[in-house]
Structure formats: C-alpha cells, structure tokens
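So, chain A:
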Amino acid sequence: MQNHLLSALTFVPVLGMFAILFIPRDKSYVIKVVAAVTTGIQLWLAVQMYIAFDTTTSAMQFVEHYAWIPAFNIEYFMGIDGLSAPMVLLTALLSFICIFASWNIEKAVKGYFALFLLLDAGMMGVFVSIDFFLFYIFWEVVLLPMYFLIGIWGGPRREYASIKFFLYTLFGSVLILLAMLALYFYNDPHTFNMLTLMETTYDYNFQKWVFLALFIGFAIKVPIFPFHTWLPDAHVEAPTAVSVILAGVLLKMGIYGILRINFPVLPDATLWFAVPLGVLGVINIIYGALCALAQTDLKKLVAYSSISHMGFCLLGMAALTSAGMNGAVLQMFNHGTISAMLFLLVGVIYDRAHIRDVNGFGGLAVRMPIYGGMVALAFFAGLGLPGFSGFISEALTLIGGFGAEHSSSTFRWLTGLAVMGIVLNAAYFLWAYQKIFLGKLNEKWAGLSEINGRELFTIVPLAIITIILGFYPMPILGMMSETMNGIIEMVKSGAITALQ
Partner candidate 1 sequence: MNTIILYSLILLFLPLAAFAINILVGKRLPRKGDWVSLSAILISFSFALSMFAYMLFIRYDPDFSVEWRWLWIDLGDFVIELGILVDNLTIMMLLVVTLVSSLIHIYSISYMKDDPRYNRYFAYLSLFSFSMLIIVLSNNLFGLYIGWELVGISSYLLIGFWFEKDSASDAGKKAFITNRVGDFGFFIGVLLFFTAVGSFNYGDIIAGVDAGAMSDGLFTAAGIALFMGAVGKSAQVPLHIWLPDAMEGPTPVSALIHAATMVAAGVYMVGRIYPLFSPGALLFIAYVGAITAFVTATIAVVRKDIKRVLAYSTVSQLGFMILALGVGGYVSGLWHLTTHAFFKALLFLGAGSVIHAAHTNDMFRMGGFKKKMPVTFWTFLIATLAISGVPGFSGFFSKDAILASALEFSFAHPGHIMLFILPLIAAGLTAFYMFRALFLTFYGEPQDKEIYSHIHESPGSMTIPMVILATITILITFDQWRGFEYLPLVGEYAGWFQHLIHEPAAIFTGAAAMAESVVGHGASEETAHTIAMWLSIFVAGVGILLAYLFYLKKSLSAEKVSKSLSSIYTLLRNKYYFDEFYGATVIRGVLGLSKASAKFDDTVIDGAVNGTATITIWLSKASRWFDDHIVDGAVNGTATVTTFFGTRLRRLQTGTVENYVSFLVVGILVFFIFQAIF
Partner candidate 2 sequence: MITVGLYHFLVVSALLFSFGLYAVMTRRNAIGVLLGVELILNSANLNFVAFARYGIFSMDGQLFALFVIILAAAEAAIALAIVLNIFNNFRSINVDEADSLRY
C-alpha cells in the first residue's frame, strides 16, 4: 500500500514555512499561530502513524518509492521501521512543544519561525529517508536553519558557537558524503538505496574505512568524545527552544545514522569496531559526568549530562544484544524527552533571572515550589531514578552491555565502569539542585515569579510521557523490538570475515 503519510509529515512544515513567508512581518501573533498549527498537524499525523504502525514486523512501513533522478539511480524512497518510528514521534512532539517554548521570541519573529519549520522538515526527512542520497540532502538541510537559529537568536557568543557548530558538522558531512559515494560506486549497478546496500557483501578493508568515515561523521553529531566540544558552546548560546531541538532530536540523528547505516551495511566492520565503540561509550558516560560535575553554568551542566547519557546508547549498541540495542534506542527517545524538559526548565529560570550560574541562586524552592518540584522531577529523571523512563533505558543498556557475547570480558569491565557513571550522575544533579533550590532563599531573587501556564504546558506533557514510560515502557519498546533484533541478526549473520 502506498500512502503519503511520510511525505506529509516531512513537507507539512515546508508548507507552513511558505505560509509564514507570505504573512506581513508585523503580524507576529499570526505567524506563531500558523507555526503552532503546522506542527500540530504534523504531531497529529505522527500519532496517526503510531496508531497504524505494525509492531510485528521489522520491514519498512508506509513506504513511498518513486524514481527521482533515474540517470544516477537516485530514488525518492521513504519508509519507517521500528528504529525510525520512535524518532519520528519524538521529532513531531518536540517540534510542537518548541513552538510554544519560543512564544516569547521578539526578534525577527517571521524569520525565526520560518527557519524553525524548515529545521523541522529536515529532521523529519532524515528519519524517514531510505535512499541514502535523500537522507544526505535532509541531513544537510538541518544544518542551515540551525546555524541561523543559533547565530541570530542566540546569546552573547552566538557567532562563535554557530560557526563552530556549522563547521564541525559540515566536516562530518563531508566524510559521510565520501563514504556514501564509496558505497554507491562499490555496488553495481550503482545505487543509493539503503536496503540494497545492506545486501551487498563488501571487502573487509573497504568496510573498515567506510565505517570509520561514516562513524566520524555521525559521531560529531552525537557527539562522541573527542568530537563533542561544539555541544556545550552551542547549547549555552542557543535560545531555549533550539537547545531543546538540539539535545532532543539532533543528537539522536547521529546514533540513528550509525544504527541505520553502519550496522546493517557494514557488519564485519561493526564487529571489528564494537570494542572501541563500547570504550568510547564509557568514556562519554564517565567523562561527561565528570565535566558536568565541574560546571557552574546550569545549561552547560545539562549539556555535559547529555554527553554522558548518550554514552549509554553507545555502550548498549556496541554490545549487540537485544537488551542493549533496544535500550539504546529507548534511551534515545527518553533522553529526547528528559533533556528537553531540562532545557525548557533552564530556560524558565534564565528568562526570569537572566543568569544561569548555579552559585548565583539559593533557596528558590521556597519562592517557586511548583517550579522547584518540576526541576526535581526532571533531575530525578535525569539521574536515572526508577519510575522515570531514563532508568529503564539505562538499565537495559547496562544489562545488554554486561551480557555482550563478543569480547564479553572486556564488555563486563566496561559496563562496570559505566555503572559508576550513575553515581556521578546523582552527584552533579543533586549538587546543582541543592545550590539552586535548597538552603536559605537568596534575597536577590525574592521577586521571581512562579512558572506560568504556558511554560507548564510545554513541560507537563513531557513529564507525563517520562513517567508513563517509566512505569510501562512497552508502548515504545514494543515498536522497536522487532527491528532492533533484526539489525542484530543482520550484523551477526552478515559478518563473515570478522567472525573467522
């Protein structure tokens, strides 16, 4: 059955963007409403997708397959499976929420929302493309609006941060492009179709090089140590909603790329690379947490915590076990919601106090009990407390990492180290919470107003999702399990050289 749900998901924001371009610039309220309606439609479509999604198969669903540039065998090929479907949901949800989080943007409203919708379209496109060429185009489409969103609406060092972000990611894109072309020309007839690419058996050394190029390209986006330094800067400078998108969706694109392309297309190299991948994951976890512990800027702290949390994804993936892989993708989804909450909450206090230095506050829980409670909830979710979704995904990745069948003793030690990251996570979150909310009220902030209804509206849905998935994660896990097990199977059966 060919329907056009995925195209609609991707291009509805583009329509919205054009609509906004035709609205006079001084009618900022209309612009915001149009943006909200657009993302609302997109979210509704994503929910339709979720309802219609078939969880019993690992095949591509909602497929749209047309020839696009036949001369080069480039196709307009879209489809989703259990790996991309949760990401599609996440993207639609966060885009919708971020429109409301951007409600008090005053500078160049028209441009902001137009770019935001373009960004939305790009992200969605990345997750639904199966043709590598199409994927790459969307991948690049994401870059440009992001650059402007940070560079124009950002904080004091926005130029530095946005250029750093742009160049860093572009560097990665070049490597992806190279690898993409290498794969294209290796196959005969030349093709960009990922599903076809997966069927070919590649030369072992070729696999390693292509894997490395793709990996570095994706690793920059994740970001994986040592390619992570653009993240704290970008987060600190970006406006709240952009931070949310950055942490909530953009980081996931990296892991998604590795799982979508590296793993199934290059199974030998994947096994060869599994231990380094696990090691990098553990470095991310421990190093990110240690760096977070040393930060005084709240946003930077959350940024480093993202790095730490993404490490769990890597560890779980590298283990190539059912628990690990599913845990990794669930962790992507959960981190999307939890880090979004964290950044939204940081934005709330920054809007009021115009500082983010944790040492500058104190005792706010007395003045802002609801806000304090929401932050406590988000922090507890962040430090992996049972009852919140993050706990389950982190536990799954650790269980998966510990049970790795290849290089099992290495993975046991790695996972042991990673568990230590949980202790550190608790340390920095509780430390930050104490500094800001506990103790005597800092009189300077006696006039701060409580979190308002619009802000609560952006945060509460995320909190509810986090709690529901914390009690019963199957609504998301059930979507992905078939696909993830399929990918493991593909890697294990596809790896010929590495296993010998």
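Convention: a residue touches a chain if its C-beta (ideal position, glycine included) is under 8 Å from a C-beta of that chain, and two chains touch if they have at least 3 such contacts; residues count from 1.
Selection rule: all candidates are chains of the complex that A comes from, given by their letters.
Source: prediction; values computed, not measured.
Screening 1 or 2 for touch with chain A: in this complex the touching candidate is 1. Listing the residues of chain A that touch candidate 1 in their complex gives 164, 167-168, 225-226, 228-230, 287, 290-295, 321-323, 326, 363, 365-366, 369, 373, 380, 385-387, 391-392, 395-396, 398-400, 402-403, 412, 415-416, 419-420, 422-424, 426-427, 430-431, 434, 437-441, 472-474, 477-478, 481-482, 484-485.
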